[in-house]
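A single protein chain has been omitted from the complex, and every remaining protein chain is retained in its original position.
Take a look at chain A:
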């Protein structure tokens, strides 16, 4: 009874104030009444443990779930409730968790679902509301397998590659239009599809930017109110739709399996979403910044990068790289790749190798690392000193990596560059160093080649710069004396490639700030782009040393087509950028790779130009085979070209003739009318008939001017 008395006394003390004469507390401090279960979640598929281990399990669960956010603990509730089956003597394999904030509960659904609790248990997390719904569900006797959804054939995403005349495609975004056109690098582009069906039906086509998938199978259009829409096939049918409100950018995985959307919003915990394209399933969502990453205004959030095969998706965090494996989208081996002080990383374009660099820290020098994934083996580490900045450039085939190192002198006032060149395909990954006295502004590898080009000048702000070309392989002629057969003793010259860096040549006094290799190699476009630049375009053939200089004033973009036949230069402006200073010049020009202008178009607002990428299906050997038989193919293509051109010409002529006839008919009608008015006009001009030729006297006057006279005695 003592207990009861105590309780009563306590209650009396609590109620004390209510009966006093003191004014009532206007806002009694009641705990907020929860009216929904949105802070609660249920975790299922936990291990079933006996009484002895219950406490331990509870502790582990609490530790896990508290990582998301604070639990709603009260004096008598720890935030987690683990039901225990007395009859079986074990837990039931699930538990309830209650968070303080509904956002945490929501977040936990995304983060904890599918978490590997231990070897045999992968937990799943559901909101409490679902349990409420399932509570009254009647268990039917037999499980009926649901009917598989009827097979829907997706449009053939590669049909465009079968184009009989081997044309390329490109898409342009201007004003409200998004237009895909064919271009054969000879004649005017022909419009393939401009979204007319969607416009007619009043459904979304493209409201923001658009993107091609890496192999060109899909055209993704962004509609910020809804998300991303994928189109493919010859008639551009809708083949996918991904919810992503406010989407700003997207990133396809290189094999077109996954799609990453990003709305660039800091307040959205699900700013970045990763979808599986075929199933349309959301695999995982991320906030814009990784945890404890400094969110500074000027520094953009670290970007997600796909590995070349789409197996991994990686993002840099503080002192680490988080690598997520597809399709589970879970951290590879449950832990991030630690890398102290990491500043930037890049995937190799052809292998699962990460290149990253970190500046000097405490006692350790700056270093560039090459790390193999998933083994996390360090293939190569290169230590560097006095480093201000590194820039990494991969060769497209992943054979070489160039790291431009900007170094400072002891005073940290002057800078100089050198270039570290990694050969990935050699055992031990040897590194060569190229010392450059000048400041290096840009560096680019020839795609699938061993050469690279760089822009350098004594001063980064110099008006005239030099462009140097280097080859990673040295070709030397070696004279061998053959020892066998009839040619015994004959000297033979043989070209031997030595894996040694050598300089090909330097072009001086150039005006350019960007370099663009043709995807076919051999040709490079030296461009001077940007607002204050001259817009000079120099088409340089590195093999034949031929140079063609053209100009596209105000150009800010250079885009090679996927096979290097033609190149586009654009003056474009950002979508929604309001007034654009150079709107007058907006538009694009298409050039042949030799620098001949093929087509030009101007628009009042011009946002985007993108070539449709195509996969390289031929192997090196097959390409060489084609090269050998070029003569044969040339004839074929030339004939086809001629025919096409003629057909086009005939059609055009027909239309023009028709127009011209219309115009001439109109003119003759009008002339006839004037004839009838002739008398009245003559009257008006006091009897002078201006149409009468006899009124018009043409006097021919010959004027002789003596320019100079000279007297000369002619000796007979």
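Just so it is clear, a residue touches a chain if its C-beta (ideal position, glycine included) is under 8 Å from a C-beta of that chain, and two chains touch if they have at least 3 such contacts; residues count from 1.
By definition in this document, contacts and distances are computed from a predicted model.
Student: Looking at UniProt, which of "Coatomer subunit epsilon", "Cytoplasmic tRNA 2-thiolation protein 2", "Si:ch211-105c13.3" or "Eukaryotic translation initiation factor 3 subunit I" names the chain we cannot see?
Tutor: Hidden chain, UniProt protein name: "Eukaryotic translation initiation factor 3 subunit I".
Student: For the full complex, which residue in A:51, A:409, A:502 or A:690 touches the chain that was left out?
Tutor: A:690
Student: Tell me, which residues in chain A touch the chain that this view leaves out?
Tutor: 187-188, 551, 553-554, 584-585, 587, 602, 642, 645-646, 648-650, 652-653, 656-657, 659-660, 663, 666-667, 670-671, 673-674, 677, 680-681, 684-686, 688, 690
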